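This report refers to the structure that appears directly beneath it.
Here the complex is missing one protein chain, while the rest keep their positions.
Going by the order they are written in, the chains are A and B; count residues from 1 in each one.
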Amino acid sequence: MSDTTSAPSRISDAFWRQPTILLLLLVTPPLLWLGIVYLGSLFALLAQSFFSIDEFTGLVRYEFTLKTYAELLRASNFDILIRTIVMASAVTIASAIIAFPIAYYAARYARGRWKAVFYLGIMLPLWSSYLVKVYSWKLILAKEGILNWFFETLYLSWILEAYLAIPVVGGNSLSVSWTGTFLVFVYVWLPFMILPVQAALERVPPSMLEASGDLGASSGQTLRHVILPLALPGIIAGSIFTFSLTMGDYIIPQIVGTSARMIGQAVYQFQGTAGNIPLAAAFAVVPIFVMGIYLTLAKRAGAFDAL
Amino acid sequence: MNLDIAEGEFFALLGPSGSGKTTCLRLIAGFEQPTSGSVVIFGEDATRVPPYRRPVNTVFQDYALFPHLNILDNVAYGLMVRGEKKAARRQASEEALSLVALAGFGGRKPSELSGGQRQRVALARALVLKPKVLLLDEPLGALDLKLREQMQTELKALQRRLGITFIFVTHDQGEALSMADRVAVFDRGHIQQIGAPQNVYDRPETPFVADFVGSSNVLPAHLVAQLIGETAPASLRPEQIHLTSADGKLSGKVIGSAFLGAATRLELDVEGNSLSVLLPKAASVPELDSTVHLTWDKDALHVMRGPDV
Partner (left out) sequence: MHSKATLGLKVAAMCGLLFLHLPILLIFVYAFTTEDKSYQWPPPGLTLQWFGVTWNRPDVWEALGLSLRVAAISTVIAMVLGTLCAAAVARFRFFGRETISLLVILPIALPGIITGISLRSAFNIADIPFSFWTIVLGHATFCIVVVYNNAVARFRRTSSSLVEASMDLGATYFQTLRFVIMPNIATALLAGGMLAFALSFDEVIVTTFTAGQQQTLPIWMLEELVRPRQRPVTNVVALLVVLVTFVPILAAYYLTRGTETVAGQGK
């Protein structure tokens, strides 16, 4: 039997008699860190958004005002919000469409070695460097890059030119167009969509699909009425990532895209070169707000079980 | 509630799931602490003593073998944390393993053993510490029927040989009755009855015990009053009821019968109460909807005066 007098032994006894002590010891350090560093910072941000900038001195006036939020509604700023939300939605929908077959194949058919191939095939792009991924698209979309070369070699350059002539989505070249920005977003966030969809599909028992076929459904009907509804929580879970990440990104549209800004860039520029921290803060509150609504809706749809 | 368990006894805590029998065991082991009351082990108050200082060891329902250690190290674990020398540990563990007929298995991992073998390892791991009391939480629940019966015999023999107290939690009344010296029957957090298996079986004190232990018939108080003039429910075992010609003590209508192999069970409707009767194989089985007359020995009807009545 263990020695009853040594310090570790006495502390151990105290843990047993009063488990709350142990719980507090476990939970206090992470809670202090996240509470002070993270929540504290979020509150600092929120506080900043209620200050304003003095137009004459350019200094922050530390008085409560809603003026900064009103500025968000100015046409040029409001455009930024709308543009960002449209882009985030488009990226989310495209990711879901591309992700589904990969996730479905990986969940339902990949076995043994192929399972590992699919697993790593999704994990490695997910975890490999974000900047390198963006950079690789700069290489692909550049005028002298591989994509143009591909179209030229096949004598199809006219297709590309016709596409670039379309207003809004087109531009001088793909690397300075909205299409370019969109492609890179889809590429970079795609793994975040695949994984939750795959997780949701893996929980569908094969017998359920057999039952659907047994009851006379064609494979198309089974897909529409059985598989898609069951994959939906996974798609919603994935969309939380693709939507949120697109909304907050400022690097991709800066490197591949037009000069029109998105929320991330606005935040970055207002706090940096413009020195207007209150407006940057107010811009940053928009994604928090949108994500708050999104998460509430997603929670109701049961998406968190698929995370 | 109060529960006294004697030294060297094979004691069973019997009850359906959620009846409090496992909580009772966990209180004795020290995994849970009572909000009031006390746990006394061999005259010493253990209420505030942590599990690692109690002279009590447990065989868990899921065996709880350490997956990262081999069988020998699993068995030697208690001796290791106690600070025993390696050679002594090894010798004692190998002895304990041969006690449960697993000599030579020391080098394997728990995942390489069958359910029955894991169960024996769990037993050896607890016994190697020479506890004064061994707690067993549904230890046979995960085994198949044949293995379970074999282990029942072995456990009983082991307990007799070692002479230490076994406290055994089970929801299987057959297991409790066949193995235990005494049984405590639990229901909804209360002990309904404590006694020797024969006694609990023949003389249930509450309707719950009558029904749970061996599915006895429970006759409602008004029927008992009509029969023997006492206003209390009574138990009447199905196998102690006989069919008789016209002048029976009760009569009822046959509403069902089931062939059980060694016997046939009749379901009767007696003045709105359902009653089962076990007919020996040789007896002729009355037809459905026919009326039968029943009788029994005077002692068979047992009036219940337990706390729950």
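Just so it is clear, contacts are C-beta pairs under 8 Å (C-beta built on N, C-alpha and C of every residue); 3 or more make two chains touch, one makes a residue touch a chain.
Quantities reported herein were computed from a predicted structural model and do not represent experimental measurements.
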Per the touch definition above, residue among A:I85, A:I235 or A:V267 touching the missing chain: A:V267
Selected residue (touches chain absent from view) among A:G170, A:P191, A:P233 or A:G257: A:P191
Touch list for chain B against the chain that is not drawn: 29-31, 50-53, 56-58, 60-62, 64-68, 77-78, 80-82, 125-126, 129
Contact footprint on chain A, counting only the chain that is left out: 1-2, 8-9, 11-12, 15-16, 19, 22-23, 26-27, 29-31, 33-35, 37-42, 44-45, 47-48, 98-99, 101-102, 104-106, 108-109, 118-140, 142, 144-146, 149, 187, 190-192, 194-195, 199, 206, 209-210, 213, 219, 240, 244-245, 247-251, 254-255, 264, 267-268, 271, 277, 280-281, 284, 287-288, 291, 295, 307
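Note that only the chains that are shown with their structure count from here on.
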Cα-centroid distance, chain A relative to chain B, in whole angstrom: 56
Contacting residues of chain A [partner chain B, same complex]: 1-2, 4, 12-13, 16-17
Parts of chain B lying in touch with chain A, wherever the complex brings them together: 30, 33, 48, 50-53, 81-82
